[in-house]
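Note that this complex is displayed minus one protein chain, with the remaining chains in position.
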Amino acid sequence: MTEQAGEHVHGYADNKDDHLRRLRRIEGQVRGIARMIEDDKYCIDVLTQVSAATRALQNVALGLLEEHMSGCVVDAAKAGDAEAAEKVQEASAAIARLVRS
Amino acid sequence: MTEQAGEHVHGYADNKDDHLRRLRRIEGQVRGIARMIEDDKYCIDVLTQVSAATRALQNVALGLLEEHMSGCVVDAAKAGDAEAAEKVQEASAAIARLVRS
Amino acid sequence: MTEQAGEHVHGYADNKDDHLRRLRRIEGQVRGIARMIEDDKYCIDVLTQVSAATRALQNVALGLLEEHMSGCVVDAAKAGDAEAAEKVQEASAAIARLVRS
Partner (left out) sequence: MTEQAGEHVHGYADNKDDHLRRLRRIEGQVRGIARMIEDDKYCIDVLTQVSAATRALQNVALGLLEEHMSGCVVDAAKAGDAEAAEKVQEASAAIARLVRS
């Protein structure tokens, strides 16, 4: 299923606004961390905010993964075993990157 | 697709020996870490082995996840949307546990 | 050692510019991810960028932790055991949050 194929809609299509809202908030968190460093805030307090922003990014990833599986992977499974194998392999590599990041 | 349903075979069925071999090795790694502590080995060296065993466990999990997607999730997708949604939801929760562990 | 104590300088003081430069880049990465979603880019490609931004945030955290240990924890160790114990305990909690995020 190629990205340009007219009939394919990505799994996240229905949740675009939610993802964009989360990403804007994460952008603000990152700016906030920079301000804490400019203002010489205590290291541990800065680290707490970095962990919170990291966790928020992972929540975006977990949402995208679920939507990818319920959209792209399920569509591919209905299309045929070869398409399904390709999508599963891609999803597994994405999960490994997420686990190791 | 319940576990007991005669016709369902888990995604990992073809790789059981490989998983069992890895798990036996991880068991040995954990015993090795215990011996290092009994022998008063240097903390950092013990930590290096704990990270290696943690990584080996995650590799088992990543393998099981891929097999679950290519087996159970793909089978469910072919069976119907309700079955597919349930399997995707289960897989997503397992991925979240793995990312957060 | 409280944050307001005039004579204490945080461990990251010497690397502020480097941290700020990294954080600005991560801000840009997060905006880039949002644009990919607006442009309906393929889920896996978006996920790759989310993992990259997550990793970049963790690198900021690892740098701040090292600087905290070499600054605040070492200073506290020289000051006395009670101060050292407090700093070590704070650093350990920050490490646990980072490992679990």
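To keep things simple, chains are lettered A, B and C as they appear, and every chain counts its residues starting from 1.
In the analysis below, a contact is a pair of C-beta atoms (placed from the backbone, for glycine too) under 8 Å apart; a residue touches a chain by one contact, two chains touch by 3 or more.
Given the structure is predicted, the values throughout are model-derived calculations rather than measurements.
Engineer: Since one chain has been left out of the picture, which residues of chain B touch it in the full complex?
Structural biologist: 3, 10-13, 16, 19-20, 23-24, 26-27, 30-31, 33-34, 37-38, 40-44, 46-48, 50-55, 57-58, 60-61, 64-65, 67-68, 71-72, 90-91, 93-94, 97-98, 101
Engineer: Contacts of chain C with the missing chain: which residues?
Structural biologist: 58, 61-62, 65-66, 69-70, 73-74, 77-78, 81, 84-85, 88-89, 91-92, 95-96, 98-100
Operating definition for what follows: only the chains that are shown with their structure count from here on.
Engineer: When chain A touches chain B, do the two copies use mostly the same residue numbers, with over half shared, or different ones?
Structural biologist: Same residues, largely: of all residue numbers at this interface, over half are found in both copies.
Engineer: Can you give the whole-Å distance between the Cα centres of chain B and chain C?
Structural biologist: Those two chain centres are 30 Å apart.
Engineer: Using mean CA coordinates as chain centres, what's the gap between chain A and chain B in Å?
Structural biologist: Each chain's C-alpha centroid was found; their separation is 22 Å.
Engineer: When you check chain C against every other chain, which residues touch at least two of them?
Structural biologist: In chain C, no residue touches two or more other chains.
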